[in-house]
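Have a look at the structure below before the remarks.
Here the complex is missing a single protein chain, while all its other protein chains stay put.
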């Protein structure tokens, strides 16, 4: 499946870590053509490579490899002045404080797929994880109608929520779900790099707290696991008890999850539900969708972030150590690994945009 | 309180990491006099410093600081030939495979306080955490009688269990306890150093599995939290669902715990129960007992292993982030930090021995 | 350029870290067909995947990604029983103690390209770095003749030497070379994984000593930088003062080098000599040769191991911070990064084999 002509996109917040990840993923994507890079006023007018280079010559590029050649010399525009003529879609990688104002400026004219939290908690805004709840896109028409927008806003969730819901969704649908206890060991890249986590705090240490993260996981997971009824999303009303910590791992969030299912399930049934999850979505053949939404590993000491985070370029969630949980009713527990800056950020957002293109919403 | 004459001890397994930690703690302990260092046949006859030095000159000393001067030149004896005349107590830091045979050899004659798991699961053997269940020492007489031993064996628990039960004990007693879900992020030193964890596996990674650890935590926690009835320990019959992982932290196990209490408790009550725990034991004034068994921290991002592991030389368990758990009935959750090679190993064992001396059992 | 039929190779020491790296590189190589995997007696008879899997289920695979599918089920043979019929070349990744005996067994019949040091210091054995001194292959005929072998042995150097000589060679040829002072900060993977460096030693630390490494660098660099005269290699008789340390980096050796040149050279000349180096070798178009032997970076804070080690799949040496050295006569200094398990090990050896095929020596 190829698209002709390609969808023309602007990347807003292009100089930050999340924005850079957009560029890396878009550089190789057959469906999108990047027609504008936008950032703050400070970067405006500079070629992209200069905008991320310090006066001392340090290139502030946080991704693997070099700055893609296609973007190095593109002049960056001030996001508030971004000209939307000829732009079919905006990818917003703006940090949340500035995100609301900017996205509110773009969405009346073009679709905005965002990694920011600005709109996540609004009733008429879906929070989509590809393969999990793409049907929630069904409320976008309502968002457009109620707000009088030609475009719309679709944020992706917090990166910790993403990994959690990918494995919960098949269990919730197959067995029902009563409650979830999760401890996360989150990677450094989730905190960005300016300033992000100080090396002095990370080395030989765990930081047992990430501000607002646990609340986000509760609210976002309930919304994503909710069902679409007409043009409403009815959240799944279950408790999600999260403990979120930061560990000295570069990429890849590890989650230790215990879930109380709606009915007894033996472990083979659980594994089968996980393995079979999302096959129909995979069959859509969208460019950024991996061949398997979930990989179940039977190796006793897996998943490990360094080994498993790049399975299918970070778009597959790897689940291992599936065991009974002796405390919860119909309790099952597992450890999963989700790539926080691939599926959990830019590439996940691109995957959402591909689905929206596929359905004709963009 | 001082003791005169001092208790004469042999350290068996003195060349390993756990044995080295015994030496560090005993070097400054007013109650014990080290009269013998024993290890495997390979070390026998060598001065201690030579026994831990490789042919290439590398000194295999895994503790902070240098080898205590008092021990550097002491000749190491073969553990199987250890002469127990003039030995009042044996500290056993032998790895578990060899531990059973050796401890069985010593215990008929002298008390053995051990960090190994060899005898932990036997009915007439207490597994003691100082300040938590020292009353379990009450079954030692039965052990001696039934086995016809003049000495006895008292192991300390697995280091992960130690931290867990310190915080659970006051809650179990004050509110009752129905079940516990715990995720551990364990330090490298818990795996020893020969070979221990490979640096290639530890860097930028989490190892989500520690063989047999989760089973140990279930069984040992139940036993330690059990009550002494006559000369029996009746385990606390509750589910303990553990997920044990290894992180790139040198010392200090971090545990994220969710507990279902026997009755509703508000968080202030929980904190008070934790803060007041073990005050009577502290008042005994034993040399290795810290001034507080538990420290409750109100800082939002604590405990952290690098910062908090050496509170009271690693003998205090630091508990923070005490919150309600929304999934469990009467649910409370917290994060705790326990020093796995201090309270959780040699110094914990020494603290047990001090209590046994105090009670006259040694 | 393609070859038909492909060269049939056996990988000996296939289960170790170096052997695994051979498999990863050979899996994608168009010139070689792996026809046998050999290892120690312990692995013999098992499918490869089982041979590297522990009884507990841990898969001892040290490379990125999974075990290549092509090799997982191949039965491993005992290296001492390796049948050389139908084998055109042996890649030896055997650790040095066992390497001499095995290589001496194979070389009389087939060419052996080895990562071990067993034969490096013999007069009739070239130590080849592709693009640097491949002409040294000229002494192989003498080796065959003197030893009466149909095959031969060609080792690659120690991985620290490799990076050093790549940048020294063009300077030695262009300006002359009087002496070199080098401090290396070597990656963990250079020490292997069984046991390799303990995580307890690596974390928050530098190990300032690697046994025998500094001597190897002196001898091997002199030999590689030497010139072929007839069927003799005349070593470059200059002092190479090395200080070798181990740092907590997974892959990629960083070398800080100060060199005394034979004549004054300004920095632009030096950079030009580096940039132009090996272009003719590159033009041979061998499969594992990168498009640039040396990349000179002008960024002030580069090369960095995490960022630069995978330039051209680890086959390009990245050189930065080229400055005058104020102490040495005609002094120049730089920092370079060389991938120790790519160019410095298996893939470097494969590249040598490609050259030997190209020349008809294999």
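Letters A, B and C name the chains as they come in the text, with residue numbers starting at 1 for each one.
One rule holds for everything that comes next: contacts are C-beta pairs under 8 Å (C-beta built on N, C-alpha and C of every residue); 3 or more make two chains touch, one makes a residue touch a chain.
Note that this is a predicted model, so its numbers are computed, not measured.
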Return the single residue from A:189, A:218, A:260 or A:317 that touches the missing chain.
-> A:189
Tell me which residue among C:43, C:260 or C:338 touches the hidden chain in the full complex.
-> C:260
Of the candidates C:131, C:305 or C:344, the residue in contact with the absent chain is C:305
Per the definition of touch given earlier, which of C:250, C:271 or C:358 contacts the omitted chain?
-> C:250
Of A:52, A:76, A:202 or A:353, the residue in touch with the unshown chain = A:202
Could you please point out the chain B residues that touch the chain left off the display?
-> 56-59, 64-65, 203-204, 298-301, 307, 310
If the missing chain were put back, which residues of chain A would it touch?
-> 56, 62, 188-189, 193-204, 211, 248, 250
Since one chain has been left out of the picture, which residues of chain C touch it in the full complex?
-> 179-181, 183, 185, 201, 203-209, 211, 218, 239-241, 243, 245, 247-250, 254, 256, 258, 260, 300-307, 320-321, 325-328, 331, 333, 335
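Please note the rule applied: only the chains that are shown with their structure count from here on.
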So what's the Cα centroid distance for chain A and chain C, whole Å?
-> 40
Would you kindly tell me how far, in whole Å, the mean C-alpha position of chain B lies from that of chain A?
-> 42
Could you grab the centroid distance between chain B and chain C? Build each centroid from C-alpha atoms only and quote it in angstrom.
-> 47
Chain C, residues touching no fewer than two other chains = 56, 203-204
